[in-house]
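One structure is given below, represented as structure tokens, and several questions about it will come after.
Yeah, one chain of the complex is gone here, protein chain that is, but the others are all in their spots.
When the chains are written out, they are named A, B and C in that same order, and each has its own residue count from 1.
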Amino acid sequence: MALVDRIGEGLERLGGGVILTSVDALVDWSRGQSLWAFPMGTACCAMELIAASFSKFDFDRLGTFPRPDPRHTDVMILAGTITEKMKPAVRRLYDQMPEPKWVVAMGNCTVSGGIFYYDTYSVVRGADQFLPVDVYISGCPPRPEALQDGVLQLRELVRMRSLAPGKRYERELALPRPEDASYSNEDPNPPSAGLEGGDAS
Amino acid sequence: MTQDEMTALIARIRTHNADLYPLFSLEFGDAVVGVAPEELSSTACDLREAGFDRLTMVTAVDRGETFELVYRLHSRSLTASIFVKTVVRRDDPHIASVYDVWPAANWQEREVFDLFGIVFDGHPDLRRILMPYDYEGHPLRRDFEHPNIIRRPDYI
Amino acid sequence: MSLDIESRSSTLSDDGMPVEELVVNVGPSHPSTHGVGRVVVHLDGDVVVKADPVIGYLHRGIEKMSENRTYLQIVPLTDRLDYVGSMYANWAYCRAVERLARMRVPERAEYLRVIVCELQRIASHMMGIGASAADTGAFTAFVYAFDLRERVVELFEALCGARLTYNYVRPGGLSSDAPDGWEESVVDFVHALPRKLDELDSLFFGNAIARGRMKGIGVLSAQDAIAWGATGPTARASGVNWDLRKHDPYSVYPRMDFDVVVGERGDAYDRNRCRLLECYESARIVEQAVAQMHGGPVHAEGVPRLIQPAPGDAYDQIESARGTLGVYLVSDGSPRPYRMHVRSAAFANLALLPMLAKGHTLSDLVVVLGSLDPVFGEIDR
Partner (left out) sequence: MSALLTGAAWGLAAASLIAVAALIGVWWERKVAGRIQMRFGPQEAGPAGLLQTLSDTLKLMLKEDITPTAADVPVFRAMPFLVFVPVASALVVIPYASGWAPFNIATGAVFFLAVPGLSVLGILLAGWASQNTYASIGGVRAAAQMISYELPRTLSVLSLCLLAGSLSTGTIRAEWRWWWVPLTAVGFLVYFISSIAEVNRGPFDLAEAESELVAGYFTDYSGIRWAIFMMAEYGGVVAASLFGAATFLGGGLGLSGVPGALLFVALTALIATAMIWAKWTFPRMRADQLMTFAWKVLTPMALVQLLAVGIALAARVVLS
């Protein structure tokens, strides 16, 4: 339990409705204002994700700051095709992110499979098959402005509290876990004994 | 390298390997030699000595009863390219690896093994490369079926 | 309070002393794997004993999909192969189709193809150098390099409306002619380019720390480069003077005057520096191509919507930013290819990683990986 939750409980016992409402507003503001991104760049869209955070488009203006470590981030930006082989790793990285967390599906591949919907045997048709996606951005790939607009939409949703962790958690639980997939990524005959140190990142 | 020189080179390799026979024709500019699968190793060594020091591509084509294996070689000294084609039976897909001749075959043969299920004998590290290690089936075979495939409606 | 016992493996060193290897799993989502590569690294102390790349995390089955699409419908798929340089896969594929269906391409289309591919080379090399810079920690150099790429992307956007997946080169020509004034803006760009490249040169390659990080790291000998099928800047940095544009010329490249950049040492520094110097040459080619280009059609006449080549097979290749990009097509006479195979340069180059990374530290592993400039869309296909 975070420190602030305890403070909140204490305030609630004191019956400070006005204080709590103001604190809530402040909390929503801060959460919406600093949506740090975990750039889950798997394919083509990663290029536009990089473009969005660099000189011309400058994601940092909006307070969105890409961090390579899932533990420090708030929103996972799924940029690119997710394959069946990649799926468990994506889910694992999502699980490593601390609550409250959100998911932005960037590009048609993560929305529905996009151009890789038909005839292929290895592509996941939409990230919402195993992740609770909050904002969908179509395009193949979407322009950096579209991605920034998507993050601004997410900010509005966060501030309106329509994406409260509890509600999201219900959606998350309803999804099948990719660890139950029929196959794993582990080498049955690894090059030498012992594998897998650290996390998936 | 002119057409005549190329034909002469192929003729030289043919005399060297008695059983070598032209399975495929010369087409679209690149010379093609067909070899029997059991002759692949010796042909590869001969071609390597003839100056073909680069293996550009290894791939396979599913021809129903057989798999057609395609090797593309290139020589900087001769400034020539050559296709080497051979066939392996579908029910016994075994072929000698050319890793010893051109190390470039390492990953490319792994890929063919992964996607077609053709076993390269003598390959040092024949594991799946693109698909997960415990995947079942070989996706690029024409008869590959997987519950994950949605067929595209035919509206061309 | 010990490390996870599973992450250790006991082996014996050469002199018989027991060595505890630490197995570090780099990837598939690691900031320095340039996408979704994964390398299982065995460390002895900080020294890489064995690096085993695990690829296929972006294997989308494009080759399988192609078997159920018409020749024209495959062009958008080729965009997604090498997403840093989409024009190359477009062109390589279209050349194979043109060879298979015996099409002729108008001269203006060939010139425009050369221009866009040389611009694409600048864009792709900027990404490669930038990512290498980010691997060594010079993030600002990445930003400067990427800014140059952004200028190229703007030109492409004016040309075909897309920033990344262009679908511009089509069998028999191009999707559209260049808009009015586009050639002038291209010339303006290539005139301004050398100065900006000099700036990047002094910012990154001129830095003592960057030189120290890259020189002597991951040395590839010329023999190994040839034997392992390395192509492009990776091979040229090792002294292999081999460039398809010069030595197996295609399109209108014989009419261009340019030099092939060849390195000496074959280390990570040379590989990245070759990329930078190639950008100067690309600027020269673009300038000449714009000057030589005349008006005319950009698409061959009489190319049917439904291309049905005669049965047979064809292979064609071009020099992409990463090396030889070849496409092998087999036709059975139907409107769909019987088989399409992409000979990926990055795939062949990445196969060198276990050899190059051995004996270096974990910090150098990411530098070596970055200097090979892998793009996983093309590697995994």
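As a working rule, a contact is a pair of C-beta atoms (placed from the backbone, for glycine too) under 8 Å apart; a residue touches a chain by one contact, two chains touch by 3 or more.
A quick note: this is a predicted structure, and the numbers were derived from the prediction, not measured.
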Which of the displayed chains are touched by the chain that has been omitted?
-> A, C
Check the options C:A133, C:C160 or C:I318 and report the residue that touches the missing chain.
-> C:A133
Of A:D69, A:D149 or A:E172, the residue that touches the missing chain is A:D69
Contacts of chain C with the absent chain, listed as residue ranges | 1, 3-4, 7, 22-25, 30-32, 46, 133-141, 143-144, 147, 204, 207, 209-210, 212-213, 361-364, 366
Against the chain that's been left off, what residues of chain A make contact? List them.
-> 2-4, 26-27, 29-31, 33-34, 36, 54-55, 58, 60-63, 65, 67-69, 71-72, 74, 96, 98-100, 197-199, 201
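Definition applied: only the chains that are shown with their structure count from here on.
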Could you classify the connectivity of these chains, where an edge means two chains touch, as line, ring, star, complete or other?
-> complete
Tell me which chain's centre, taken as the mean of its C-alpha atoms, is farthest from chain C.
-> A
Leading chain pair when contacts are tallied as C-beta pairs | A-C
Could you please state the distance in Å, as a whole number, between where the Cα atoms of chain B are centred and where those of chain C are centred?
-> 24
CA centroids of chain A and chain C: separation to the nearest Å works out as 29
Separation of the C-alpha centres, chain A versus chain B, in whole Å, is 43
Spell out, as numbers or ranges, the residues of chain B touching 2 or more other chains.
-> 131-132, 139, 144, 151-152
Mark out which residues of chain A touch at least two other chains, giving numbers and ranges.
-> 85, 118-122, 185, 187
Chain A residues within the chain B interface of the complex = 84-85, 117-122, 125, 183-189
Any idea which chain B residues touch chain C in the complex?
-> 27-30, 53-57, 59, 61-62, 70, 72, 76, 79, 83, 102-104, 106-108, 111, 115, 128-132, 139-140, 142, 144, 151-152, 156
Along chain B, where are the residues that touch chain A in the complex?
-> 127, 131-136, 139, 144, 146, 148-152
